[in-house]
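The block that comes next holds chain A.
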Amino acid sequence: MPLTMAQIGEVNTIKSIGGKTDTKNFLEHLGFHVHGTVQVISSQAGNVIVNIKDSRVAINKDLANKIMI
Partner candidate 1 sequence: MITAALAGNPNSGKTTLFNALTGANQRVGNWPGVTVDKKEGWVKKDRSLRIIDLPGIYSLSPYTLEEVISRDFLLDEKPDVVINLVDASNIERNLYLTTQILDMGIPTVIALNMMDVVRKAGDRIDTKKLSQSLGCPVVEISALKGEGLEDLLREAAAAAGQKKAPFERRFSAPVEQALEKIGALIAGAVPEERRRWYSIKFFEQDAKAAEKTGLAPEALGAIDKIIKEGEKALDDASASIITGESYDYITGITSACIKKSRKGLSASDKIDRVVTNKWLALPIFAAVMIFVYYISVTTIGAIVTDFTNDTLFGSWIMEPLAGWFEEIGTAGWLASLIVDGIIGGVGAVLGFVPQMLVLFLMLSLLEDVGYMARVAFIMDRIFRRFGLSGKTFIPLLISSGCGVPGVMASRTIESERDRRLTVMTTCFVPCGAKTPIVAMIAGAVFGGVWWVAPSAYFVGLGAVIISGLILKKTRPFAGKAAPFVMELPSYHVPAMGNVLRSMGERGWSFIKRAGTIILMASIVVWFFSSFGFVPAEDGGGTSFAMVEEMDESMLAVAGTKVAVIFRPLGFGFWQATVASIMGLVAKEEVVGVFGVLFGVEGDALGLVEDGDFGALSPIAAPFTMLTAYSFLVFNLLCAPCFAAMGAIRREMNSGKWTAFAISYMCVLAYAAALMFYQFGILIAGAGFSLGSVVAIAVLALIIWLLVKPAWTEKKAAAPLAAEAAR
Partner candidate 2 sequence: MINWIAANKANLIIGIILLGIVAAIVVNLVKKLRRGGSTCAYCADADCCAHKEGRAETSN
(Lines give C-alpha, C1' and ligand atoms only; values in the text may rest on other atoms or scores of the structure.)
Protein backbone atom coordinates (compact mmCIF):
# COMPACT_ATOMS: atom_id res chain seq x y z
CA MET A 1 0.00 0.00 0.00
CA PRO A 2 1.18 3.59 -0.45
CA LEU A 3 2.93 5.42 2.34
CA THR A 4 -0.02 7.76 2.71
CA MET A 5 -2.01 4.97 4.24
CA ALA A 6 0.61 3.91 6.77
CA GLN A 7 -0.17 3.96 10.44
CA ILE A 8 1.48 6.64 12.51
CA GLY A 9 4.37 5.25 14.51
CA GLU A 10 4.59 1.98 12.61
CA VAL A 11 7.91 0.98 11.08
CA ASN A 12 7.46 -0.12 7.48
CA THR A 13 9.71 -1.46 4.75
CA ILE A 14 9.75 0.18 1.34
CA LYS A 15 8.81 -2.19 -1.44
CA SER A 16 9.06 0.13 -4.41
CA ILE A 17 9.21 3.75 -5.47
CA GLY A 18 7.37 5.05 -8.48
CA GLY A 19 7.33 8.39 -10.18
CA LYS A 20 9.58 10.30 -12.53
CA THR A 21 13.20 9.18 -12.62
CA ASP A 22 14.57 12.45 -11.29
CA THR A 23 12.20 12.55 -8.35
CA LYS A 24 12.70 8.89 -7.66
CA ASN A 25 16.46 9.27 -7.66
CA PHE A 26 16.31 12.28 -5.39
CA LEU A 27 14.19 10.37 -2.92
CA GLU A 28 16.64 7.52 -3.05
CA HIS A 29 19.52 9.82 -2.25
CA LEU A 30 17.59 11.00 0.76
CA GLY A 31 17.36 7.46 2.03
CA PHE A 32 14.11 6.16 0.55
CA HIS A 33 15.28 2.97 -1.09
CA VAL A 34 13.89 -0.48 -1.54
CA HIS A 35 14.32 -2.63 1.61
CA GLY A 36 14.87 0.49 3.66
CA THR A 37 12.68 1.20 6.68
CA VAL A 38 10.43 4.20 7.09
CA GLN A 39 8.29 5.34 10.01
CA VAL A 40 5.49 7.88 9.77
CA ILE A 41 5.60 10.50 12.53
CA SER A 42 2.79 12.76 11.47
CA SER A 43 0.20 12.76 8.76
CA GLN A 44 -1.99 15.56 7.46
CA ALA A 45 -4.40 14.77 4.65
CA GLY A 46 -1.82 12.62 2.96
CA ASN A 47 1.14 14.90 3.54
CA VAL A 48 3.51 13.06 5.84
CA ILE A 49 6.54 13.57 7.99
CA VAL A 50 8.61 10.43 8.23
CA ASN A 51 11.60 9.10 10.03
CA ILE A 52 14.04 7.82 7.42
CA LYS A 53 17.63 6.85 8.08
CA ASP A 54 17.41 8.63 11.42
CA SER A 55 16.44 11.90 9.82
CA ARG A 56 13.13 13.64 9.50
CA VAL A 57 11.76 14.30 6.03
CA ALA A 58 8.47 15.90 5.09
CA ILE A 59 6.89 14.90 1.78
CA ASN A 60 3.56 15.80 0.31
CA LYS A 61 0.73 13.52 -0.70
CA ASP A 62 1.64 13.13 -4.36
CA LEU A 63 5.09 11.85 -3.53
CA ALA A 64 3.98 9.75 -0.59
CA ASN A 65 1.51 7.98 -2.81
CA LYS A 66 4.30 6.77 -5.03
CA ILE A 67 6.20 5.12 -2.21
CA MET A 68 4.88 1.62 -1.69
CA ILE A 69 5.32 -0.15 1.62
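Candidates were picked such that all candidates are chains of the complex that A comes from, given by their letters.
The rule is simple: a contact is a pair of C-beta atoms (placed from the backbone, for glycine too) under 8 Å apart; a residue touches a chain by one contact, two chains touch by 3 or more; residues count from 1.
Keep in mind that this is a model prediction, so the values were computed, not measured.
Asks: Please state which of the candidates 1 or 2 is in contact with chain A in this complex.
Replies: 1
Asks: Residue numbers of chain A touching candidate 1 in their complex, please.
Replies: Result: residues 8-9, 17, 21-31, 33-36, 41-45, 47, 49, 51-60, 62-63 of chain A touch candidate 1.
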